[in-house]
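In this view, the complex is presented without one of its protein chains, the others remaining in place.
Then we have chain A:
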Amino acid sequence: MPEVIVVTDETPLLRAENLTKYYDSSGGFLDSLLGNSQDVKAVDGVDLELYEGETLGVVGESGCGKSTLARALLRLVEPTDGSVYFQQRVEEDGEPAGRREVDLTTVSSDDLRDLRTDLQYIFQDPFSSLNPRLTVGDIIGEPLDIHDIATGDERTERIYELLETVGLNPSHTHRYPHEFSGGQRQRIGIARALAVDPEVIVCDEPVSALDVSVQAQILNLLEDLQDELGLSYIFIAHDLSVVEHISDRIAVMYLGEFAEVGSTDEVFSPPYHPYTEALLSAIPEPDPLWEGDQIFLPGTVPSPLDPPSGCRFHTRCPQIIQPAAYDLEQDVWRSVVDLKLRVKDAETLESIATVPDETPADDATSRTSIRELPSAQFESVIRSEYDLPTELSDSSAERALSQAIDELYEDNVTGATARLDDAFTSPCEKHHPEPAQTGTNHRIACLLQDERYDGDRFEAVDADSGSGSDNAVADD
């Protein structure tokens, strides 16, 4: 057992360090025998702190790993790496006697079971997480039984009390989950979590399955309970406006990593992480006259099996940094990178661009493959597919681009790939951004906030890594 240490106010109640969860995606024994096993990097080196009485919101799109993170934090799934430190209450002779730090990832399963009285979980789908064959009283009573908290009349009393706390009628203890509406079932889930008098509750999308009016009821209930019982929440959700409403601090997650962490105000005002900025701009405002500048992200979240190099957001980031050698319009630069990434992944020419409807065909049969187009048209189809101007403003960039298109025309995809890679490599593809402190509690993991970025270009310290752009267009 770790020794008892004195805990000050600044010590987070729960702290994760380098928390990592990989899933093995291989098909099974044979795959692993052949060395085919591949890891899904669901959560990859996350650091987080949860302070007493606060709500830390975690947002991200589906597939960003937020639910896995929630589970790994409480060791509902076994983390692959990292630690989760919790300041556990200790009692001596029934009296509170400070706290001691335990690492949830290393405690024995017996200890972990005991710790469940401090750390609870509320699931997204209140229906499937409630045993349909148990009455509400038994669902709520179960944790009381498991941890020997109360029996007999005391148990009944406690169940009534809990039902009342979450706004349900105590006379409903003998009903079954299906007799309740979605919002009421979520209240039952909350009552079950509260039964053991926990300190931390991880709420995994607790309102996303509910109607808006009911959602508001549950959000208010969670806030009231927090005030009343001093609970700390980790609140996982995909809906930014819900997270903003309930959280004191917010972590924005992308492909298994935190892109940004900060107080709610900090995250919702500049400087932004480019991903957060895009997410924010995408929320449809309930106001018909609202004309937001929506930022469109190209593509979808890449596979966590093989996340992009450098900054994982670089395949979609509107602000991806240019090589020092160029000064292109930012959206043109983004388009160049889009073309480059597509060519890299392309198996055939056809997958790089399709012949648009209106392309004039000079013979009767319409062309279905760009391969059949004459060279000038081929080039213009490619450029228009990627919103590229007929000529890039930078002559060396233009030279590399048009040579690459020529190579594509000659069906030399490999050559084009190499040329594009040589000429157009962003620092964002090479350097993994470390979280940079941008405010008292605000950390952004983006090279734009890195001290090596001077507001215009990114200077890598080691000479080697910046090479992509420098010698790019010199070769022929």
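Just so we're on the same page, a contact is a pair of C-beta atoms (placed from the backbone, for glycine too) under 8 Å apart; a residue touches a chain by one contact, two chains touch by 3 or more; residues count from 1.
Simple rule for what comes next: contacts and distances are computed from a predicted model.
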item: Name under which UniProt lists the unshown chain, selected from "Oligopeptide/dipeptide ABC transporter ATPase", "RsmB/NOP family class I SAM-dependent RNA methyltransferase", "Zn-ribbon domain-containing protein" or "Beta-ketoacyl synthase N-terminal-like domain-containing protein"; value: "Oligopeptide/dipeptide ABC transporter ATPase"
item: Among A:150, A:221 or A:418, residue touching the chain not depicted; value: A:221
item: Option from A:299, A:374 or A:389 whose C-beta touches the chain left out; value: A:299
item: Touching the absent chain when the full complex is considered, from A:22, A:180 or A:326; value: A:180
item: Among A:40, A:280 or A:447, the residue in touch with the chain that has been omitted; value: A:280
item: Residues in chain A touching the chain absent from view; value: 61-62, 167-169, 171-172, 179-184, 187, 211-217, 219-221, 223-224, 238-242, 244-246, 268, 278-280, 282-292, 294, 296-297, 299-301, 342, 346-348, 350-352, 354, 356-357, 366, 368-369
